[in-house]
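With one protein chain removed, the remaining protein chains of the complex are shown where they sit.
Presenting chain A:
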Amino acid sequence: AYKRFSELLPKEERGNACSVRVPKRQILTLPELRANPFQERICRVFSTSEAGDDSMSFEDFLDMLSVFSDSATSEVKSHYAFRIFDFDEDGTLDRKDLEQLVNCLTGQGEESRLSSTEMEQLIQNILEESDIDKDGTINPSEFQHVVSRSPDFASSFKIVL
């Protein structure tokens, strides 16, 4: 992992890779993240930089890899998945978050988005299945409950270097 991280840095700074922060656009050139529609959210969630520029240090990088590895428990994965899907960072997944999530899944570009009636129907179905207290949003414990019964979650929420 250290090798992959240091490859991202320009040559001069490779010596002290442990303390340098890598800017976001460099991180996004990693092949594992390149094709991922959630790349921006991943960088935002795992970055601990105070400047808010979503750059990642080596520790952030290790954090990210450990969450996405096989040995992370399902609670850890669902916690971070919740933070990644929460686009407006208000602590719950409301309709706008779900809409953005579905648009990320179906791909960029105008012809690959669902129509608004389809989107409404889909969000209605999702909330019906997962919103237990019927408040129109999904809070972290509801999300964890839904994800724990989903068979594909553990195998899809995984990055292998």
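Just so we're on the same page, contacts are C-beta pairs under 8 Å (C-beta built on N, C-alpha and C of every residue); 3 or more make two chains touch, one makes a residue touch a chain; residues count from 1.
As a convention for this text, contacts and distances are computed from a predicted model.
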| item | value |
| --- | --- |
| Candidate names "palmitoyl-protein hydrolase", "Radical S-adenosyl methionine domain-containing protein", "Cell cycle control protein" or "Transmembrane channel-like protein"; UniProt protein name, chain not shown | "Transmembrane channel-like protein" |
| Chain not shown: contacting residue from A:53, A:75, A:89 or A:133 | A:133 |
| Residue touching the undisplayed chain, where the options are A:28, A:72 or A:114 | A:114 |
| Interface residues of chain A (partner: the chain not displayed) | 31-32, 34-38, 68, 81, 85, 98, 101-102, 104-107, 112, 114, 118, 121-122, 125-126, 129-130, 132-133, 141, 143, 145-147, 149-153, 155-160 |
